Every structure is written in structure tokens, then in C-alpha cells.
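Just one protein chain is left out here, and the rest sit where they should.
As written, the chain order gives the labels A, B and C, with residue 1 at the start of each chain.
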């Protein structure tokens, strides 16, 4: 690795570390659950949380570094047990720079209920351009293969006909949410908004069990005023 | 602007700033969501939160100042994307001095469920003289027009036959709550009470799905002991 | 008032002040809602929170002191608007030394749902010897009379056949809970346990809508191991 690549890797480690810490601050993880990774596509390297390590013991230095084949490049610890899901997503979704997996309570509850999260309102529509898809339950054949990589395959299957740019989240059936973004920080932000939308969605269903999602025109209006090419929300800077 | 108007504007900026901060302290907003505005009708000026700015970066100085036509008078930043809703409400409801919009979880859940919030008890009746109305879903024609201004039109339509003095809150269908008051501080206080009533309302429906609202005589008793001309709650000072 | 009575009144003011503060610390009240009173039956005086005063501004000194007829003996402020309910309860239930009223979210939700809180488990049975009763909705005739005093009449009516010693709590329909105890501190403790039981009760109903209360033998076992004459819970000191 040349000096420039080394410097970029240091930056990536720092960003992924900060994003992992923000996951805790947002209340999205308990114990050692959850993991954030980030990729620098210029140097082809991924940094990810080690497996089963307390967040309090985490540092930029003990993150594990892998290449796009999932081969460890740096690090003494085992990478997150979900690493192969992350790596495969980076290969399948070529524009994403960060991936997050949590067991946050409301998003996980929807995943456990095996229901896509309908877009019930503008909070959701501001970030997710439609219902957040829920994968099929993973097949016994896939469980018997490389389970973690097959989890990514399930996700990709759920995105047939859906643009992952406008839908930076998925519910893995009987498991929990994965989110992504331009970088690790944005992926965490999407995990945070997803949890908020999932909580309000569960409340909406409690209040009115027959409620359906918002109509397409309202969904488009809100998503596009924030993310379309004529977006007019905010101060003209990227948001997240 | 003469010296007296300048001084009043400084006061307005400070009040609106404080009200925005209280929104965060009450847990009514996450991220950059939500916005508070206030008006000084003597000088005809409105101060409002800038769009997409973190609450931590907010100050009395970076608020945006507008006139009652919605024209920017002071400020470098874009005003809240919901500004035209605020401005139109100030024109339609001539006695209000502050407007708040949040995505607070329980009030938003009722808005997403597209149900008025029934008055289930005296906590609600102490502040809202009846069920909190829910607007119709905005029409495609209105979405295609000036969406944010049409949101205010939807609100005004929902208040046919309802006195906005005794009902300082509304649920915008598929979106979230707006509240108002004599000034920005009272509008925030109403947003806080609305969230509390909406939370207890969701719980009441969970416990007894067939529950209906309180009877008119009890509603009147509680609202009027606090707000009628013979009010006897508190120490004879305005409450909020 | 002689010196001994004055000293006892100071003690009562301090106890009632502390109990009001604990109400806030337990998260049982928001804003200026809720009120605690205490009585010293030896001197025949009641101390109660003033109406509409922020808890931050409360002190032993600004509590209002009344006699058992509800006549103000000391204090510059108006007493809690619910004072006549407290005073009447002290007359009707001669062994109680403290009364608490809150709008705590889960207990109020049951009151709004107009359902007694069934005894679903031993947490409840440890403190409340049966379902917590819910009053009838107050009649229009009673609303037109002295409303706050009639609230106490409603409570007493709900206790026909129930011993208030073993049931230190009630849900006032469409309103919220009242609790009592040997003194103000115990009344607050009962409000705290009631809220916990009401929260778990709402969850139990969510999980199993057809669930019924515990059987009598288990209810008796738990209540009596803590409160019966052969009680063996704790260290032999009063518990609270």
C-alpha cells in the first residue's frame, strides 16, 4: 500500500469508528449487537467492526480491514459475523459507501412480523421512496450454504424492480434491518430514520389496523423535494 | 425599520429561538425535523427556523425573517421548507402569535392513521376543546400547486365550524401535527400537550378498541375551568 | 396554633413537599399536572400543592394549608384545583394520611378506556388486593354541582364492598388515577407501582387480548405475604 492509500485507509477507519459510536448514541444497538462498515472504492478496502466486541472497547485501530473478495488485509480480530453480507452488498450495489446492520427494536419488529414497512407518511417519504421491502424467509438450502452471503442474495432478490439509490434500507425477514448510504455516516443516519419510521408505523397500525400507505403523488412530492434534481429542502448541501 | 421595530424584532428572534430549543428538550423532534415560527403583528414580521439546520447550530441570529406575504426581509439561509404553511396560517388565523410543526411520534402516528384524536379524557379537555381534527388527504391538484401553502388551505378547510382559539392543534393527514398559540412558547407547549394526549389516546385504544370520547358536559367543564371567563385553575395568570 | 402544632405543621409541609418532588422524579407528571397532599390528623391540617405552579418553583413554604372543611388556614396561593377531592377523601377514608392525583400515562390510559385494571400478576397483587376499580362516568347533575367534591363521591361509590386499606388506588373514569397511603410518601409510592402495573397490564392485553386476571388464591398469597399479619416479605419494617 502506498502512502496515499495508507492515509485514505486511516480516514476510512476513523469514519467507520465514528459511525459505529453514533449507532450506540442513537440507541439503535444494545450489548455488542449491530455493525457498521465503510468502503473506500478508490483503494478497494472495507473497514468493519470486529465480532462480539463491546462498543466501549472499539477504536479506529481494532477495526478489521478487508478487500472486496472478503479477504482480511489488516486486523488481529475476527470481523463481524455478518461481514460476508456487507461485502456482497458492496459488490451488488456499486454506488454505496457504507452499510449498517442493527437489531433496533421497531425495525426488527417489522422484520420479525415479516411485513414490508408501508410508507404511512411524509417522515418516511422524505428518505425512503416507497415501502421498505422485506425479504423472503431464507430457504433451508441457503442456510446450508454460506448463510451470511446468502443473506445478501436475499436482499438483492428483494430489490428486483426497486432502485437501491432511492431505497437505502431493507428488512431481512425474521432477522432485522440493513441500511446503506453514500458513506458509513449516512448509512447510520438511514438506520436512525428507519427506526423512527418503524416506530411510528407500529403506532399507526395500533390506532387504525386498516390503514394503508400514502398515495404515490404525495410520496413522490416529499421524496423529490428533498432528493430530486429540483430539491429545495435544506441549504443546498448534502443532507444527513 | 426604526429603532423600536428593530428592538421588537430582536425580542421576537430570541423568543422563537428559545421555543425551537424547547422543542428539542421536550423530545418532540429528532434530527433537523420540526420548526417553530413567531410573529410580531405590531411590526408585521415573522421569524422562522432555517431549513435543514441542526438545532445545535441554531441561534437567534440565523433565523429567517419574513413579512406576511412570505417575502424574506432578513437572513442568509433558506427558511424552513414549511414556511408557506406558517405564513398562510398567520393570515388565516389572525389572533395567533406562534406556529409549530413537528413529527412527534404519537401525534404523527394519529396523522398517519388519518384519524382525528378523540378527546378521551380531561388531560386533553384541559387544552383542546374537542377532538383534534385531521385534514383530508391533500388532493393531487393541490400537490401540483404550491404544496406547502395548500397544506395550510387543508388545515383551514378542516376548521370549518371549529374555533381555532379553542382548538390550537391539527393533524395533517399522512404528515404530522401543527399547533399554534398566543406566541411561539405557547405553541410549543400545545405541541407538548398534544403529544402527551396522543400517546395516552393510542394506549386507551389499545386497552379498549371500542372506547369513544368523553361526553360534552365533561369536556366543557374541564376546558372552561381552565380557559373560560370564569376559569378558576391556577393563580389567575396566563398558563403555559 | 401552639408551638407543638406549629412544629408538626412544618414537618407535614416538608413531607408533602418531598412527596411532590418524588412524583416528578418518578416521571409520573409533566408540566404542572398532578398534586400530592398530606394530613396530620393530630392537628387536623392538610398541606397541598398550589394550583398551576411549576414543580421547580415549589417549596415547603408555598404549599397551601387547609382544615378538614377545606378552609384555607395558611398560604398566599390558590390550592390545587382538585383540593376538594382530596379533602373529601380524607373525611371518607379516616385512616389515610396522604393523597396523590396524577395524569401518569398508563394509569390514565386505563381510566380513559373506562376499564378497571385487572390484577394480571404478582407485581400488582403485591400492592393492590384485587382489580383497581374504575368509577362510573360522572353524571351531568354532579358536573353541575361541586365538580371536584363530586369526584370524591364517585370514588367512594366505586368502593362499595371494597376495603380502601387493601386497595390504595382508583381510576376516575375519563380522568386519571388517585392513590393514597399512610402518608404522602406512601401515596406517591402507590402511584408509582400503579403506573408500572398499568403499563404491564396494557402490554399483557396487547399480547393476549383474551387474558383474564389471576385467580383469587394467588392474589391472596402475594398480597398477604407482604401485608397480612403473617407477612414475611422484607425486614419486618414498613415497606414503601
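Keep in mind that, in the parts below, contacts are C-beta pairs under 8 Å (C-beta built on N, C-alpha and C of every residue); 3 or more make two chains touch, one makes a residue touch a chain.
The structure presented is a predicted model; accordingly, all values stated were derived computationally and were not measured.
Put simply, the missing chain touches A, C once the whole complex is considered. For the chain left out of this panel, the touching residue among C:11, C:62, C:123 or C:142 is C:123. In the complete complex, the residue from A:89, A:191, A:205 or A:219 that touches the missing chain is A:205. Checked against the full complex, the one of A:41, A:61 or A:114 touching the unshown chain is A:114. Within the complete assembly, residues 30-33, 50-53, 77-78, 81, 103, 105-106, 108-115, 137-138, 140, 143, 147, 174-176, 201-202, 205-206 of subunit A touch the chain that is not shown.
By the touch criterion stated above, the residues of subunit C touching the omitted chain are 120-123, 189, 192-193, 196, 199-201, 203-204, 206-208, 211, 214-215, 217-218, 221, 225, 232-237, 239.
By our rule, only the chains that are shown with their structure count from here on.
The touch graph of the protein chains shown is a line. Mean C-alpha positions place subunit B and subunit C at a centre distance of 34 Å.
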